[in-house]
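We show some of the complex, not the whole, and keep each chain where it was.
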Amino acid sequence: MESLAKKKVVTFGEVMMRLSPPGVATFAQAQSADITYGGGEANVSVALAYMGLQACHVTRFPDNNLGKAATQFLRHHWVDTSYVIYGDHHLGLYFLEKGAIHRSSQIVYQREGSSFSKIQPDMVDWTEILKEADWFHWTGITPAVSQGAAACCAQAIKTANKLGVTVSGDIHSRSSLWNYGKDPRDIMRALIDGTDIVIASQFDMDKYADAVKSEKGSFIDQASQFMKEFGRIKKVIDKDRISVSGSHNRIKGKLWNGQQLFESEEYDITPIVDRVGTGDAFAAGLIYGMLHHEDAEAIRFATAACTLKHSIEGDANLVSEKAVLKLLTGDLSGKIQR
Amino acid sequence: MESLAKKKVVTFGEVMMRLSPPGVATFAQAQSADITYGGGEANVSVALAYMGLQACHVTRFPDNNLGKAATQFLRHHWVDTSYVIYGDHHLGLYFLEKGAIHRSSQIVYQREGSSFSKIQPDMVDWTEILKEADWFHWTGITPAVSQGAAACCAQAIKTANKLGVTVSGDIHSRSSLWNYGKDPRDIMRALIDGTDIVIASQFDMDKYADAVKSEKGSFIDQASQFMKEFGRIKKVIDKDRISVSGSHNRIKGKLWNGQQLFESEEYDITPIVDRVGTGDAFAAGLIYGMLHHEDAEAIRFATAACTLKHSIEGDANLVSEKAVLKLLTGDLSGKIQR
């Protein structure tokens, strides 16, 4: 792999300041909050940067000490921030109370009207940004934030398609967003149309597929149908997660490439350090895997990377390719390395 | 439930400052201690206040910055402190070293001669305090602290009985207390005599029952006998706890109402965040449950509330009714709620 030039991946989306009381305290108990920064797409960039790729994240921040600090966080974690845009309005925030055992974690968002939500297509020169990229990644959160963000994302995908840059999309969205008056299905379907690699649960596909669903089929059935409907899609990827408790999960990845289903090992994960961003770690692992391996290995790489994220505090996966490969040898021991 | 006026519960007992090294450190290792405040009965008030009831705690503190801080803690957690008494002497304390896995937690008390232990019946106007109450709760710790405290507690129960306020008592006590020269059995039996709802293990009932015990019967046998002896008791409640380790317990509640035994689900709890006060969370859950539900639901509610407490740092349960109800649907997943 050393002989290959470092691949370049571009991601696009909001980055929020995350404020979270120490340990598993609630805000009712807390006199301080740990600060980190995250967002579904930026988390993918951070994780890929730690695995050694060039990762460039595009976003918009307020032109103040908070927006700068958010950029500094990305720079700290090796992300290329050359295309960050600064402007008016404020930084998106989210407040996380971490749960434990059978007590749920709680997130309160304060991202409405943020600098990112005010982004407009003419603020970003996608041709310039993507000209040397190998991959572009988006998620279903971005188009839900605002019409401007959705338009920007559409523009990015269109440009990537034109430049031959592979496009992946994690199409999971949240219905609590989407408050700018457009039909999510319309927006999302247009974006999926330009996407090569889709991460989606059966629930997600159900939401955006057009075909009449007389009865709910298997993942393979549904994914095959989805690929038929959106012709550009080459693979559909998902992971199964069993939540024994908030501190104990089991996960297993699966990839359908239209012909074969590849499944990863199942990992038993306990006690969980930080559950946030594990899906983004999966996406990053998948992108890294597909850039360097065949499908069978790619899904294994994605799932192992996702597993390791559960042991990392914060939104993003900070592990090396080497650590993932070590887990893939079956070494679950976590023994001290000297 | 929204249509019901908020119920009012009154509790009575000592509140101590709890000093505990961060994490699982010992005092030999520690250069600081986390401060919180707790006591078996006040913990019940805090938990009920979080579930939306009016909870009023009666106690006595020194008239200094420490006594004030203890009161502020109760106010912070929604408890009505209008009837807190300030006076001389000092604040009761306890020093907690949290264990882990197979290492035990250690508690050292420094409560002897505290302001609370000097309380006298004429300092409290129970008729005023209980006049709009629905429930009064006491535990076996209070009468063990001092003769004054025992007399005050007896006075409260008598007044409650007169005013038609339901009385619950967690009759578990500690023999290491009780150093003022009276026979615990005499004191306790008088208090149990005025109690409607009793939380007691078989061991506890054994201690205070009068009947000759030729051989140890079942929980139902013993509870039935106990109810016969103390005619006011309507239900006896207990929970079974299996301590796999200090970090891993299993619990299950049971309620005998003289005719039927109701049992809750068994919960598997790991890794435990804070084991202290889980019995008080159970008592609070029970009181809430009995004020709003039938017996079968009440014991389920109590056990679920107790389960959630294991995930909360500090002495008291800080969870909402909603969180308990969610667990009662069988959702053990602890998934992030946004």
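The first chain written gets the first letter, and so on, giving A and B; residue counts start at 1 in each chain.
Note that in this section a contact is a pair of C-beta atoms (placed from the backbone, for glycine too) under 8 Å apart; a residue touches a chain by one contact, two chains touch by 3 or more.
Remember, predicted model here, so these are calculated numbers, not experimental data.
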2 chains shown - copies of the sequence in the complete complex: 6
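Assume only the chains that are shown with their structure count from here on.
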Where on subunit A is subunit B touching in the complex? 23-26, 28-29, 99-107, 109, 174, 176, 243-248, 270-271, 275-276
Flag every residue of subunit B that touches subunit A in the complex, lowest number first. 76-77, 267-273, 307-308, 310-314, 318-319, 323, 326-327, 332-338
